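Structure in structure tokens, see below.
The complex appears here minus one protein chain, its other protein chains still in place.
Lettered A and B in written order, each chain numbered from 1.
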Amino acid sequence: MATHTPRRHGGVFDVLQEWITTVDHKKIGLMYIGYALIFLVVAGAEALLMRVQLAVPNNHFVSPQTFNRLFTMHGTTMVFFVGMPILFGFGNYLIPLMIGARDMAFPRLNAFSFWISAFGGFLLYFSYLAGSGLYGAGTAPDVGWFAYAPLTSRVFSPGHSTDYWTLSVLLSGVGSIGTALNIVATALTMRCPGMKLSRMPLLVWLYVVTSCIAFIAVSPLTAAQIMLVIDRYLGGHFFDTQAGGSAVLWMHFFWIFGHPEVYILVLPAFAFANEIIPVFSRKAIFGYPAMVAATVAIGFISMGVWAHHMFTVGLGPEANAFFTFSTMVIAVPTGIKIFNWLATMWGGSIRFATPMIFSIGFLFQFLIAGLTGVMLAASPFDWQLGNSYFVVAHFHYVLVGAILFMIFAAFYFWYPKITGRMMSETLGKWHFWLFVIGFHMTFDFMHVPGLLGMPRRIYTYEADRGWGGWNMIVSIGAIFQTAATLIFVYNLIRSYYKGEEAGPDPWDAWTLEWSTSSPPPSYNFAEIPTVHSRRPLWDLKHPDDPDTNYE
Amino acid sequence: MVVSMNSGMVDRFFANFDQQAGFEHGVRRLHATQMLATVFDPSSTNIFAPKGTPAQSILGLSVLVLGICAGIFLIVAGLLLYTIIRYRSRPGDENHEPAQIYGSNQVELSWTVIPILIIVALFLASARVIFVTQKIPKPATALDVVVIGHQFWWEYRYPKLGIVTANELHVPVSESTHPTPTYLTMSSADTDHSFWVPRLAGKTDLIPNKVNTMWIDPEQAGLYLGQCAQYCGVQHAKMLIRVYADTPEQFSAWVAAQQHVALQVPSAAAGREVFLHNACVNCHTVSGTEARGIFGPDLSHVASRATIASGSVPNTPENLRAFINNPSDIKPGVLMPAMHLNDHDLDAVTQYLSTLR
Partner (left out) sequence: MSTAVAVSHSTEDDWKQPSRGMVGMACLIAAESAIFIIFVIAYIFYTGKSLTGPTPREVLDLPIFSTVCLLSSSITVHFAVHQLRAGKIGQCSAWLAGTVLLGGIFIASTAKEWYELIYHHGLTIRTNLFGTTFYSLVGLHASHVIAGLIMLSLALIFSLQGKVNAHHAERLEVLSVYWHFVDAVWVVVFTVVYVLGR
């Protein structure tokens, strides 16, 4: 490795130094993405181990302790160290390019946020080495990704593994708030001339809304983690049920974060769809103002629905009814989005390139995921389904079927911009079809054991419950997903060296990032552009009939 | 783990596996035919086979919600399918772009208003079930049971009957002509748990410092299975629930037996001595003796139960002995320590516990 000499620089250390000290939004964005991809493989491998264990009843592949650590690490990693960084990575890379700016508003804060989040992820896995401190062998946290009190108190979680969990989540939260701040400031103050808010690409709009949710939602998590640290290190009693503390308070605090968090994760996926679907349908997005309004509405409503994760906690019938209603209301703005995407495709001329087929997969799967969400929102139904595999199926349907699919779409779409080379379409199709098959084997069939009474987070189950066969199918699906993911990673690497030259605008698209070379120069634009409509490149390509006539 | 065991224990560890053969399907289950059989096994915890009022009214709502969602799915997925087929790009399309449409207020209004109407309907249906389940007066004929969740077992107290038992809940069948529902008042001694018997009712959490209530009214005699549904620690998976719905006769017989002070069979006197002179008494209660511990399950009538260790294994003398010898063999992570009794004491105490009917 050390002998390999990159083209422009003295040696590997120079390259390393360049990346470590960089404040360029594109490099930071790429570091976020690379870091998230590594964790995707790690957390995916953890999922695989869980699936091996659960494939048959009464299995002894891993011990209960190991299994509990696996789902805790898998959930925490996927949410905080895959979902968040990958979305922030794309945001970092794309936002300045799409609004015609040369960098983010606060480049140094940007680097700081990245490194603090990266350190958080490192701490989480460091616990495998140091989790029980001086007591001996290492252990990872095993409290679940929402870490309900009082399981996290010193009495029930001795050793240091839970400390690592809370610190790493705390740091990731600080990093997220930093990046969110940067995104809002960039979008509001760095737009190129002519780009009024009403002309801002939808992707940027959605990132702004996501970031605003992050301020209001991630901060409570930070606060709750500070309280947990006070309890664990200083002997406080916030969640100490033996001193009159309340376990339910932690649930409220966590879900005040946790629910909006899922929209923080999904809005960037929507953002990608908003850019990709129009380009491959060859039509302008249908109902731009409605899309913005629906996003803002989702942001507001998502603040008032958290207790749908707590329908079985004993909130009382009135609160259950209220949260049933507020949760269901979210279906309305979300439905508007689905219908607007459909209307965008309607009457278009749809090209089935890899980014588009992933987007269609997303539309289909998000529809189902949303509908299972509505079932969970009917609180009596949730008294049966809550904490069962039905819930696990619901949220993987969104997190994998919607978000991961859109992330893949985004990779195929913007990879040419980032590297200057196209990704292989053939490998892309293989990736898509294998992943779709694996996804549906895993997560369609996962609903069934939930309906048959299988709770989540159990390391094994009794043979006489009729869950065995379903779990076997679920586990086999995970193998397909692994194969597909490996193809994807291979495609990423291969295309970097062997991919076709892309040119600045391979998809014949309309937003500003396609107006500069691929990869963009470090200053992005030789001259800062001026825009007159939402689709500046459309105007340029169709001078006879520019968008300015219609907006 | 293995490192800390001496070789004798390792032998017993493996011996134990064979004993459990009836329970341990393990990897042997992999045979294709058996696999298929499990797929179509009827499940004893199916939420679509309710046998009690709360589960029944939930099912009613579930079918409605499922139906509406299926309808929405068919329409929207159908539209999606139609769109991608009808509007796919065809040869020759590259040269010109399709007509650009930027939006339409009427259509957008319609797909805002229709979902709102659906939502309102779904909400009203849900609210009805919420209130009939969580807000109806308790009949005078109701039986009261206090349920306390422990890491990783269930404590059941019948305050009016003076009974304390563990892991196996006995309740009377509730006939529609003469309803005798059982009201559960629930809390936890340590972490959060959740009581879930799918065929009887939805789940309710047991939370320290908080008292929750729920009710069940099994309409048919028999055994109903369930398990803890809130992650509570290492052995969350083996915190199984067994609810016996007894006929009135069975139930009064059971109550009478449980109300007795624990039997003192003379032939088991040696085992009783072992029990009373070991740390067992710190954690377990046996009525009529000085064993008054409350950290573990009440053992006054342990032999009357079909399973031990919260439903993990059948209550046979072999399993009982193996469990007392090293509880973690059967249930890794249990909070009962291995007591390091010698073989003689182990046999004696097993025999003693087997007499506690």
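Basically, a contact is a pair of C-beta atoms (placed from the backbone, for glycine too) under 8 Å apart; a residue touches a chain by one contact, two chains touch by 3 or more.
A quick note: this is a predicted structure, and the numbers were derived from the prediction, not measured.
> For the chain that is not shown, enumerate the shown chains it touches in the whole assembly.
Hidden chain, whole complex, touched shown chains: A.
> Looking at A:425, A:444 or A:508, which makes contact with the chain not pictured?
That would be A:508, which touches the missing chain.
> Which residues does chain A use to touch the chain missing from this display?
105-106, 177, 180-182, 184-185, 188-191, 193-194, 211-212, 214-220, 222-224, 226-227, 230-231, 234-238, 243-246, 249, 253, 256, 503-506, 508, 512, 514-517, 525-531, 536-537, 540-541
We adopt the following convention: only the chains that are shown with their structure count from here on.
> Name, in rising order, each residue of chain A that touches chain B in their complex.
56-60, 63-65, 68, 142, 144, 148, 150-151, 156, 241-242, 244-248, 281-284, 286-290, 312-314, 316-317, 320-321, 324-325, 328-329, 331-332, 335-336, 338-340, 342-343, 345-352, 360, 363-364, 367-368, 371-372, 374-375, 378-388, 451-470, 472, 542, 547, 550-551
> Contact residues on chain B for chain A in the complex?
1, 23-27, 29-30, 35-36, 38-48, 55, 57-58, 61-62, 65-66, 69, 72-73, 76-77, 79-80, 83-84, 87-90, 93, 97-104, 107-108, 111-112, 115-116, 119, 122-123, 125-127, 129-131, 133-135, 151, 190-192, 194, 196, 198, 201-205, 207-210, 212-213, 225-237, 240, 332-333
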